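One chain of protein is taken out of this complex; the other chains stay put.
Order of writing sets the labels: A and B. Residues in every chain begin at 1.
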Amino acid sequence: MSNRIVLVTGGARSGKSRFSEGLVLQSEGNPFYIATCPVLDDETADRVRRHRLRREAANWTTIEEERNLVGAVRLAAAEDAGAVLIDCLTLWINNLLFEDPGLSEDGMARKAEELVAALREGPPVCVLVINEVGLGIVPESPLSRRFRDLSGRCAQIVAAAADEVYFTVAGIAKRIK
Amino acid sequence: MSNRIVLVTGGARSGKSRFSEGLVLQSEGNPFYIATCPVLDDETADRVRRHRLRREAANWTTIEEERNLVGAVRLAAAEDAGAVLIDCLTLWINNLLFEDPGLSEDGMARKAEELVAALREGPPVCVLVINEVGLGIVPESPLSRRFRDLSGRCAQIVAAAADEVYFTVAGIAKRIK
Partner (left out) sequence: MSNRIVLVTGGARSGKSRFSEGLVLQSEGNPFYIATCPVLDDETADRVRRHRLRREAANWTTIEEERNLVGAVRLAAAEDAGAVLIDCLTLWINNLLFEDPGLSEDGMARKAEELVAALREGPPVCVLVINEVGLGIVPESPLSRRFRDLSGRCAQIVAAAADEVYFTVAGIAKRIK
């Protein structure tokens, strides 16, 4: 029997994380959380702390992993996770691009495909969060455009493999697949 | 009997105002308009003038109020408005942030909750317009990021309290709640 892969996309402050946490908590077994977020500044630290408090109250196991999501998914599966939340792919892509500013769309596609393969062998429920970042004016900086393109490509690959895809607006999640 | 609260969100030039005006005009009783827009430049003035002409032709009563929306909603109710359009929350948030650049998300949340409480005691039909601004690349300026976060938080709170929420794209309004 195959597992269930869910992608949640949406804008900043649109309720992606809260909705995704709900999906994991409605699942059976131990909830795991893969945090991709490097804590670099106060603004981020504060946001991360609030998310963490919410999860600690519900006995999540946290895995911090900035880049090797394949390894993190395998670890969660090995530790018998019932459901895992990856929050978020946006920071993962950001971390990959920070490490390798020359990362191409094809390179990104390969990494996304490897992640999809790991998810298919992963915990019974895998929920992934990504920010939709392509609906504004074309960014002026080439790096921002690159990031936007990588993000869109990654989202397409994970969405194609997902059993369910949700788009969140104003705290409301609409299923689009 | 409770009144009807409607939130209309969407991008710039997506037809939010026109759709919202239609909702108000389909309602019984006198149409009121709460304008949050401080007219600072020619570009804005022109847009405001075109919107105003549209409404004047239909006998709207206009209340101009940049920050105290609770008072404006109460005034509309006291003056026996059948329906009120608040256009828009985006400029309200902008005005609040301009007055207090240190406005926190929790502070924003309190103001949004106060507004929701006033709406529940307000005119029979309350339609609120907000711009969705969180679907582009992360803004470079901290103030823009703050604004984006406050906007998303406000939208979630009003959407949670609303009976109906619409998302507009290319002039088409889709009901998402």
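As a convention for this text, a contact is a pair of C-beta atoms (placed from the backbone, for glycine too) under 8 Å apart; a residue touches a chain by one contact, two chains touch by 3 or more.
Just so it is clear, the model here is predicted, and its values are computed rather than measured.
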item	value
Which residue of A:Arg4, A:Arg18, A:His51 or A:Arg153 touches the chain not shown here	A:Arg153
Residue of B:Ser14, B:Thr36 or B:Gln156 in touch with the missing chain, whole complex considered	B:Ser14
Contact set of chain A toward the excluded chain (per top definition)	7, 9, 11, 130, 132-138, 142, 145, 148-149, 151-153, 155-156, 158-160, 165, 167, 176-177
Interface with the unshown chain - residue positions in chain B	10-15, 43, 132-137, 139, 144, 147-148, 169-172, 174
